[in-house]
Structures are given as C-alpha cells and as structure tokens.
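Shown here: the complex without one of its protein chains, the others still in place.
So that you can tell them apart, the chains are marked A, B and C in the order they are listed, and the count of residues begins at 1 in each.
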Amino acid sequence: MTAVTWVALGLTLVAAPALPGIVNRTKSLLTGRRGAPVTQLYRDLARLWRKGTVYSRTTTWVFRIAPILLLATTAAAACLLPLDGRSALLTFAGDFIAFAGLLALGRFALVLAALDTGSSFEGMGASREGTFGSMGEPALVLCFAALALATGGTSLALMFSEAPSLWSADGPALAMVAGALLLLTIAETGRVPVDDPATHLELTMIHEVMVLDHSGPDLAIVQYATALKLALFGTMIVDVLVPRAGLPVAASLAVWLVALGAVAVALGVVEAMMARMSLARVPRFLVAAGILPAFAIILLLGSAG
Amino acid sequence: MTPLLVGLALVLLGGVAAVALARRPHLAARVFVVLVVSGAGTALVPAVRVLRGAALATIELPTQVPGGPWVMGLDALSAWFLVLILGVGALAAIFGAWYLAAEVEHGGVPQTQLGFAFLLVALALVVSAQATLFFLAAWELMALACYFLIVFDHRRAEVRRAGLVYLVATHAATLLLIVMFGLWSRHAPDFTFASLAAVAGELGATRSLLLGLGLVAFGLKAGLVPLHFWLPEAHASAPSHVSAIMSGVMIKVGIYGMLRLVAMLGAPPAWWGWTVLILGAVSGVLGVLWALAQHDLKRLLAYHSVENIGIILVGLGAGALGLAYRIPLLAALGVLGAVLHTLNHALFKGLLFLGAGGILRATGTRELEHLGALARRMPLTWITFLIGSIAIVGLPPLNGFVSEWVVFQALFHAGLSGTPAALAVFGAAALGLIGGLALLCFAKVCGTVFLGHPRTPAAGDAVEVPAAAWGPMLALALACGLLGVLPGIVIPSAARVVATVAGIPADVIGELTRPALSGAARISVLAAVLLGVTGLTAVLRATAQRRTAVAAGATWACGYAAPTTRMQYSASSFAAPLVDVFGKLAGVTVERTAQAFATHPANVVLDRALEPAWRAVRRAGARLRPIQQGRLQLYLLYIVATVSVLLLYLAVFGGAR
Amino acid sequence: MTLLALVVVPALGAVGAYAHRGTAYRTAWLLGTSAVHAGLVTAAWVSRPAPVLGGWVALDDLGALVLTIVSVLFLVVAVYAVGYLRHENPRGGRAFVSCLLAFLAAASLVSLSHHLGVLWVGMEASTLAIAPLIYHRHDRRSLEAVWKYLVLSSVGIALALLGTFFMATAQFAVPATDRPLVLADLVGRAPQLHPAWLKAAFVFLLAGYGTKMGLAPLHTWKPDTYGEAPSPVGALMCGGLTALAFLGVARTTQVVAAAGLASFAQPVLIGFGVVSLVVAAAFVLGQADLRRLLAYSSVEHMGLLVLGLGLGGTGTYGSALHLVNNALAKGLLFLAVGNVVLAAGTSSGSVRGLGRALPISAALLVVGLFAATGSPPFGPFLSEFIILRAAVAGGHTTLALVVVALLATIFAGMAVSILRVVHGEPSPGIRPEADHAWLVAGPITLALTVLLLGLYVPAPLGEALRHAAAALGGIAP
Partner (left out) sequence: MTTLSSLLLTLVVLTDFAILGTSRLSTCIRAIGAQGLLLAVLPLALHPGWSLHIIGLALGTGVVKAVALPWFLRWAIREANVRREVEPLIGFTTSVLLGAAAVAVAFVVAPRLPLPEREGTLLVAVALSNVLTGLIVLTSRRKAITQVVGYLMLENGIFVFGLTQAERVPFLLELGVLLDVFVGVFIMGIVVFHINREFDTLSSSRLEELKEP
C-alpha cells in the first residue's frame, strides 16, 4: 500500500463517470449520431445533487440507506482491486470473495429499496436484477478461480498483477477469462445487450426500473455507483490483458486509464452492433459467461497436470 | 465434567418444573427459563474451557450393559457443538417461554417445555457421548423428544403427517447407525469410541462401508439432498423456538456425526470426499432453489437449512479430500470452513426462525403472500431479521460471509494443489450460485414480509413483540455481527476443533490456519472501511439534502394513478424468472391466469419418489394379505407346507453330520 | 423343594380359586399366589436349587430366565386383573382366575423341565390353560378365535410330540445308562446321537414349537387370538406363552448345537426369522386394529429371537436378552392397549385423541411403541443391536441390511397405527377411568423395567444371560 495506490483510487473515483459517457459517445458515433458529450454524466450528477428529493410515503429507512450502501460497498470493493496494477489498499487471501460479497451487498440494498416502494414495476426490476445477479455470481467466481489457478495467488492483488505476464504460457485461458469478464461487465452494469439504460419502456427494463423512485442526490449516488462499478470491472479486464507491473508508476497509471477508455469504447462498439436481447435469453448469456472461465480452468488444470 | 452434568440436570429440572407447576403457567414459564438458562450457562463453562485449550475430560456413567462403559467426554469437537447447542438453546428457551404463553389454554405447553429440556439435554449428550450405545441412546432421545415437539399442534393433519415422516426418517437413520456401529465394533473389544478408534486401522474394506453408512445415516439427520425430505415440513410444523433449535442445532448433529466419524476413522478415501462435496453442492443449490419456490416463511427457512448444510458439506468434502490426498492446508481450511459455518448457521438460522415465530405470533400467518410492511410495525424484529438475512446470504460484514470465505479458500487451494482434488475448484461456482440465489430469496422474504404495503389487515395491524421475544433475537443478531466483524476471536478455537477432526497436531493446525487468522483481521479492517465510507456518504448526502427540498409523495407507478396492494409484486412473481430458468428441477407447479399468478411448491423427493415408493411397499404388503383370509384348513395347509419344506431340506442336508 | 413348589403352588392356587364364589376373594387369591410364586422365583435366584425327580426337573440359566419372565409378567397381570375385573366381568369368573393360575403352573413346569417329554406336557398344558381364557366373552368372534387357536396349536404341538419321539429315537446308540430325553444326558452325549434322527427331531420340534411361538407362516392363529383375547391374557400370551415356546426351540437348538450340527439348524432358524419379519412387515402396514397389530409385532419379535439363535455367536446372547425385553415391552404394550379397549370399547383403531382423553395410558402406549420397536435406550434396542451386530459379525451384512429395512417398515407401520389414536381431537365417549391406578401400575412398572434394562443389566441377569448363551452354543458380547 503506497501513495500510488491512493492516487489510483482517487483517479478511479474521479474518472468513473466518464466511462458511461465514452460508451454512449462511441455508440452514437457508430450509429451515425453525434450523441451526448463524454462528460454528460458529470453534468447530470451535479444537477441531480442540487435537486430536491421525493420519498414515497410507502418507503422506510431502507429506501434511504440503500443508495448510500450501494456506493459504500462499491467504493470498499475498489479498495480490494489492484488499481495501480501492483497492489491494493487492502489485500488478503481470499479477498476476491469479499469483492464479490461487497458488490452483492450493494445489490441486496438496492433490491430491498425497490421492494420498499411497494410498486409492482420496481418489484419486477428487483426480481430481474436479483435473478440475473445470482446467475452472474458463479461466472465471476470461476473467473477468479481461473486467475488463481494461473497465477497461484488467492488475493485479487496477486491474481491481477501476475496474470498479464502469463500470456505466453496460458494465453487461451486468459483470453477466455477476459472475454467472460467483458460479458460480466455488460451484465453487471446493465449495458446492451443485457439491459438498455436508455430504454423508455419500463416493462423491459432491469436496472433502471428498479431505481424509478430514487430522485435527487439519491439518484446521483446510484448512477455514480453504477459508473464506479463499470470502472472496477473495466479495471479487471485491463489487468488481465495489459501487463503493466514493470512500467514506471506514472506510465502504469496512464496505460491503465487509456486501456479503461478502450474497454469503454469496446462496450460502445458492442452496444452499437447488437440489439437488446429478450429477457428469456439473458440466462443463457450468463451461462456463457460462466462456461468460458470453466473452460479456462480445465485448460489450466490440464497444463498443470 | 461436573459442571456439565450439573448444568444438564438443571436444564432437565427446568422441564420437570414446567410440568410440576403446570397449574401456574406464568410461574412455570419463569422458573423454566431461569433453570434452563442457568443450567446452560453452567454447562457451557467446561465447554468453553476445552475450546480454549484445556485438557480433555471424561467420566463413565454408572450403567452396566454389554459392550463396555458409557463414557462421556469433552474434546474440542464436542465442546464446539456443545457451545452451539446450549447457547442457541438457552436463547430459544427464553423466546419459547413467551411464544408458548399464547398456547396455554390449548394445553400441552408444560409437556412441550419438558420435551424441549429433554431435547437440549439429549443434544448435549449426543455430542459428548464417547461410547456407541450411549451415543445411540442419546441420539434416539433427541429424535423422540424432537418428534413430540414437532407434533405439538397435532390437531392438524399436516402436522401429524410431518411428524410421522420425520419419525420414520430418524428411525431409519438410527437403524443405519446401528448397522454401522455393529459392523465397526466386530473388530473391537468393546463399544467405546476409544476402542473403535483404536481398531480403525484394521477395518480394511469395511472402512468404506462404514463411511458410506455414516454418510447416509448422518445425512438423513443433517438433511442433505435427497435425504432432506422430512426436513421442511417438520421444521415448519414445530413451534418456532423448536424450529430454531432443529434448524440451528439439531441438524448440525448430523454434521457432528460425520466429523466424529472422520476423527475416529482417520483420513477418509477420496470417493467419500468427492461424494460429500458433490452432495453438498447439490444440496446447496437445490436447497436454495426450492426455498425460492416457497411462500410459507418457515418452510422457506427450512429449505435454507438444506442449503447451508450443503455449504457445510462442501467445506467438509474439501477437507476430506485434503485428508485423502494428504494436503494439510486443504484439510485444515475445508474443515475449518465447515466448523465455522456450523456455528454461524446456528446463530443466524436460530435468529431467523425466532423472527419467523415473532411474525407468526404478531400476524397469525406464515404465508408470505399475506404479509407486508411489517418494517414499520415491528422495527426491532425487522432489524434483527435483516441482520440474519444478510448473514445467511453470506454478505460482508456478517458472520455468514466469514465461513463461506474460508470454504471458498479451501476450494481454491484444492485447485492449486496439483492433485486430482483440483477439480474441487468447480465447487466454488456452486457456492457462488448458492450465494446469488440466497440473495434473491432473502430479498424476496424481506421485501414481501417487511416492506411495501401490508397485503392483509392482519399484517397491517401487527404489533411489535415484547422484550422476551426480541431479546434473544437481538442477542443472536449481535453475535452474528460480532463474529462477522471480529472473526479472529473464534478462529483459534475452531482450529482446535479442526485439529481433533483432522488428526493434525494443534500447533501445526495453528500454522496452517494463520492465513485465515490474518485474513480475519483484514476482514475487520474492511468492515471498518465499509462503515466509514457509508458514514461519509451519508454525511455528504445529508449536506446535499439540507440545501434542497425533501418531499413525501406517492410511489411512482409509471403513470398509473391508483395502484393497490394487490398489484404489488408477490413472492411468487418475484421468484418466477428464476423458477422459470430451472424448470422442472424447481419442483413448482405454476398457475397463470389473466388475473393472478401463483406457484405451488412441491417437496420433490417426498412427493415424487418416497410417497410412491411407500405406496408400492404398502401394495406389496397388501399382496400378502390374502394368506390371512380366515380359513382354518388353509392355515393347516401352511403348517403342512412348512413341514414339507423343512423335510425337503432335511432330505437334502439330513444325511451327513 | 423350591422347584416343586413353583409348580405346585400355582396349581393348588388354581384349585383354591375355583373353590370360592366371591370375586374379591378370587382376586386376592390370584394376587397372593402370584406374589408367592414371585417370591419363590426370587429365592431360586438367591440360591440355585438342585435338580429333583431324577434330573427331570431342574433350574438352569435359560430356564431361570423364562421362569422369571413369566413370574414377573404374571404378577403384573395379576395386579392389572384386579382393575380389569372391575370393569369387565367375564362369564365364568371362577374359571378365569383358575385358568390363569393353571397357566402359571404349566409355565413353571415348562421352565423347570429338563426332560423334553415333561417340557412337552407342560407346553400342552399351558396351551390348554389359555384356551378358556380366550373364550371368556362367549361370543362368536372369541369362539372362532379359540377354535383356531386350539386346532392350530394342537396340531403344532402334536408335531412337537413327534419330534420329541424322534429325539428319543436318536438316542438309540447311546449307552443304556443314559436317561432318555433328559436334557443333561442329551447334551452331554450329543455327539453320539444319531444325526439324521436328531435333525428330524429338530425339524419337527421347530415346526411344533414354532407354531406355538407364532413364527411365520405358522403364526396364523396369532392375530385372531390376540385380537379377541382379554388384555391380561393377551399380555400373558405375547410375553409369557411365546417365551415358553421359544424355550422349547432353544432346548432343541441346545442339543443340536452340542451335537455339532449347528450348521444344519442355523439356516432354518435364520429363514424362519426373515420370513417372520417379512410377514410381520407386510401385515403391520396399514393395520388398524391395535391388538392384531400387536400380534404381528409379536411375529416380528419371534422372528428376531430365532434369528439371533440362528446367527449363533453373540446372537444367542442377544436372543436370550431379547426374550426378556420382548416380554416386558409387549406386556406393557398389550396392557396399555387393554386400557384403550376398556376406555373406548374397541381396539379397532378408530379412536382419536387418547393423548388428551387418557393421558397416562396413551403415554404408556407411546412408550411401549418405542420400546417394542427397538428404540434406544429401551432394552429391546440393546438386544436388537446385539443380534444385528451378530449378523454383521457373522458376515451376513446383506441379511442385516434386509432386517434393518424390515424393522424400519415395521416401525413405520406401528407408529402410524398407534400414534394415530394418540393424537388428534379426542373422540367422544372415551371413559377416563381406564387410567385407574390398578390398571396403570403394572404397565408403568414394566415401562420402567424395560427402560432400566437398556441402561443397566444387573449382574446376576448378565451372568444368567452369559450362561444361557453359552448353553446355546454362543458367547456373550
């Protein structure tokens, strides 16, 4: 844990809202529109932060605490990732479980908040979020397992700092893990083709319909936390793909930010090329995300044996 | 050992007092609680001392039957389970005194208190018995005491049925144990555990048979799939504080049996480890899946017991693989995970069942679709129930997370071991899925029971339970929180248990579990970070909101003007997407009409396999019935036929000496 | 003297009871005689009397076990009968008490006989003494029951007589100084007995006494008889009479084992055991009538007894112990059912809610259920455990598993039938006076004893069991 780690964390917190912007901008450009600027989310957040809040009379303190908890868990999860490519603020054997657990706690809070409103729409969204979240969980664990097998470490810091240097040996396995992480990023952050943040039909929504009742600063916190989550998943992809352990500190951070942007662009490309798929097909998408790292594990076990 | 005996005697005395003072129910309840709590406290003293490293103690009971003395002893393994039994037991007793007060005029309350005392004592004896017959006697006492608690409300047919299914299942387990111990003891001079353990090396192929029989017998008690069939109904039927004991403690005795078996038989063969691991994973996934399909609160919680037994068994299976393939680290972590989760599950499941009992008393129903919005009416129940829910889902910073974290590490170390055990790493995926599904399920429970609008007037008029009820719940919730935030305080004790089970010296285990211990310290830091960031964000939002307007309004209904409570998402519909994904495996029949959507869960194993099998057995029995049709001449013919067959035998084998 | 007194006292008691008309007098006579008998048995335990009548009558450990079982059970039944006769007034009350005491005399004779012929005479006498007791209600059903009982038992016992003669024939090669059919001489010179005749004797004695024990498929009289007999008589039959019959089988096995022919006898005994368990399981399932249920349960326990005997080794010890436990547990269960019948007027199993309406008897019924099905820590568990252990120790693991499956089925069947009447909302018209002290004191004693025997086998009993097992060619565990 060094100052660099803190700097990296700060950078993440600051840069995160830019990522959805990049995704949307890429998508717009590819579909022949100008689209909103990359900094759109910063503006939205600032505006929301200054707005008033309306709380439904049905809701309880759960609804009020949920956005805070969502952000807190995501931020705490950020402390576990080796954002600077070397080490994390907090690292211990098996911390990947804490990472997954923290994200799940945030989801749990948000789902409960949705149910707190007593609205059938938000209940519907909560149900979908919980369902797809639960099916993404094994895929995420398997990704970590594949990385652990490849690197021999059981902490996120070890996994992600070692992984990129193993491309020569375990390239196919790492590629599969990176692919799975990309699929998971799409699912976890509610991007096309799993979910469409820009849709206007509540019946087809997942994440957005769940936060219908949040307003003002609460909504800002939720949106910011989602962006932060995107940054975290993006960082994981970057850390699998890009070896930056050997680079000087500044270069490492720069490479990271650029790569993160590239991930966002990639997501934008996916969004531009694909249509939103039907809800019934989402489970298959998530199973695919799980099968990839499972194959990776089999490959790794085969090469080890 | 003396405090243990004195404590158990006090507990028993409490039960007897409840019967003796049956005419003065208030006094009886108070005396019962005082005696049971003080008895449990007294008996806990030696258990805690053993867990902190004190020497083992044994005594012999003054029995005289064939097969050697009835030895009673406390090692770390016994002590660990004793803590859980007496701790949860005492709290459940307090809750139970309140819970049963409403039933006094229906009768049967004093007997139930007595049965409860018997159950606690029997549980304590099961884990401290160190001789076969003593163990079996305690085991059966436990089973029977529990049966009479389950059928407390025996006027209802479904309760009687649940009791009967339970009784037959537990008796089958007992019989299997008899066969197991019978097989085992044929090599031993007597039936004490010490003698049995001493001959473990000479068993040869019998060892595998013993492990197989033990797995089935103890698995029946623990409720692992597909032997869980008795569990949901039984747990749902019993009075809630008894459900807490059953789910929290009694099924753990099955786990205790498996651990004791491993401790006595030494390293199990690899197939056993794999079987346990796979059955654990299957139990975990199916348990939570079937839980999702339920809308009876207590039955749902019961299915979650199946799920958690699955998690424990995944840990135990990994540990057994570690022993089989001689990977000490894997053995240590796997068993540690199992042991820790046993304790943790007892705490949060006990808490949840007590909560369910409170809800049942406050609203008169356990049907999720009839509840709602209790968070406002029963704030303390809600907070404690929420803590239990977060814990059971395995989320940080509560205790469920800690044990799952250890189990995950065991599976990852299996993957890194470079042995055939590496395939166990796929168990991690199952654990991940279990966690995700559990989250969904408890979101459903918390959401439909406590949040939103009340679905019935009964739910709307609910009143918070008194201190006698929320006190025990709060204590359990605090324990969940404490073990989640400071897991380091129990890991050394758990390591001693692991040493007993795995047969590894305590100092080596200490070395092996050091990473877990240091990780536990980091988990504490993480909890602090989480708390800090939450506080910071809360302050930030507060500042933002101080400057802006905060208004109250109606829930946004996407433009629809007059939403009613009937439009709320129901428990059935909440779980529907997932149930759809798993199809037939989920064991649900769906009823979909234009106006309503409802799911009807089935007990897959009981309804689709055992009931038909039972009917087939009865039909087969009925086939024999015509032989007893009342005609004397026919009966005489049987005698003639029998003698003829015997004479034939005589003719064939009669000649030579 | 003690030995003869054991037979003569109840025989005189039978005559004495018939002599007087007053009911109170007769019950006192019954109680007094059974108490004296129990006292004599105790005396026999304290100092073992020497054989009398040229070794025809003697007391060995196996006989002492049976004698004690019968005496204790009889005392309990006598106490129960005091309460019972207040509610039910059997026609020919004089004959009732007389026949009970005659049964006791015959049973004592059987237990004490060390001569297979005397054993047979006693056995026939006990069979006949019971017959009028079954018929004490003088209606069609009891008439049918007693008829079937008489014919089937008589045919069985005739076969046993043939077997007894075969046994005498087997002795043709032994020196003339040997006393024919005297147990000590048979056992002492067993290797010189003619094997073919000995085996034939075994077959017929087993079939004969097996009919009396109620081994399937020779059990057919049992459900009808138990279903109609008055409860005290039923208790005596399923605890006492079966023990006597088992003694007959055991004596035969004793000779066969001493002759080194155990390998011939064992498969037959095991076969009877398994068939009995199968039949018991089939008929226990869905059996509504409580007393018929007990009859099939008795078939089950008889099966276990011969199973243990057939397994040899520690199995014989298990059988000897199970003999004691079975008598206590079944006696308890039968008397508890008797209270149900007194209270509800029927044993058809249609009553409900006895737990509320008749708490003590219902509790006894439940205790009896668990005791009789071999739940720890009751005594039958211990003996069943030893028998099952003998099975696996003898390499019969499959057999043990089959037996376990059957035991589980029987347990399920019995639990369903018995718990059904205990639970639920009480049926109207249950007479609570069946929980009277006279009617529950005996069963409570039996319940406590059967529980105690699971925890503490007194040293003299343990010693007797050990010797009995040794006599049957086995060993103690």
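Criterion: a contact is a pair of C-beta atoms (placed from the backbone, for glycine too) under 8 Å apart; a residue touches a chain by one contact, two chains touch by 3 or more.
A quick note: this is a predicted structure, and the numbers were derived from the prediction, not measured.
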item: Interface partners of the hidden chain - shown chains only, full complex considered; value: B, C
item: Contact residue for the chain not shown (choose from B:Arg52, B:His106, B:Arg514 or B:Arg625); value: B:Arg625
item: Touch criterion as defined above, residue of C:Thr2, C:Ser154 or C:Thr445 at the omitted chain; value: C:Ser154
item: Residue touching the undisplayed chain, where the options are C:Ala168, C:Val187, C:Ala441 or C:Ala470; value: C:Ala168
item: Candidate in contact with the missing chain, chosen from C:Gly39, C:Gly55, C:Pro180 or C:Gly462; value: C:Pro180
item: Hidden partner chain, touching residue among C:Leu12, C:Val52 or C:Ala196; value: C:Ala196
item: Where the missing chain touches chain B, by residue; value: 625-626, 628-633, 636-637, 640
item: Residues belonging to chain C that touch the chain removed from view; value: 115, 117-118, 120-121, 124-125, 127-128, 131-132, 135, 138-141, 143-148, 150-151, 154-155, 158, 161-162, 165, 168-169, 171-173, 180-181, 194, 196-197, 223-224, 227-228, 283
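Going forward, only the chains that are shown with their structure count from here on.
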item: Chain nearest the global centroid, as defined over all protein CA atoms shown; value: B
item: Chain A and chain C: spacing of chain centres that average the CA atoms, whole Å; value: 77
item: Contact set on chain A toward chain B in their complex; value: 49-60, 62, 65, 67-69, 71-73, 75-76, 79-80, 90-95, 97-98, 100-102, 104-105, 107-108, 111-112, 114-124, 126-128, 130-131, 133-142, 144-145, 148-149, 152, 154, 202, 212-213, 216-218, 221, 279-280, 283, 290, 294, 297, 301, 304-305
item: Touching residues on chain B, where the partner in the complex is chain A; value: 372-373, 375-376, 390, 393-396, 401, 404-406, 408-409, 411-413, 415-416, 418, 422-423, 425-426, 428-433, 435-437, 439-440, 442-444, 446-448, 451-453, 515-516, 518-519, 522-523, 525-526, 529-530, 533-534, 536-538, 541, 544-545, 547-558, 563, 565, 567-569, 573-578, 580-581
item: Of all residues in chain C, those that touch chain B in their complex; value: 147-148, 151-152, 155-156, 159, 195-196, 199-200, 203-204, 206-207, 210-211, 217-218, 220-221, 223-224, 259-261, 264, 267-268, 278-279, 281-283, 285-286, 317, 321, 355-356, 370, 373, 375-377, 381-382, 384-386, 388-389, 391-393, 397, 400-401, 404, 407-409, 411-412, 415-416, 419-420, 423-425, 454-459, 462, 476-477
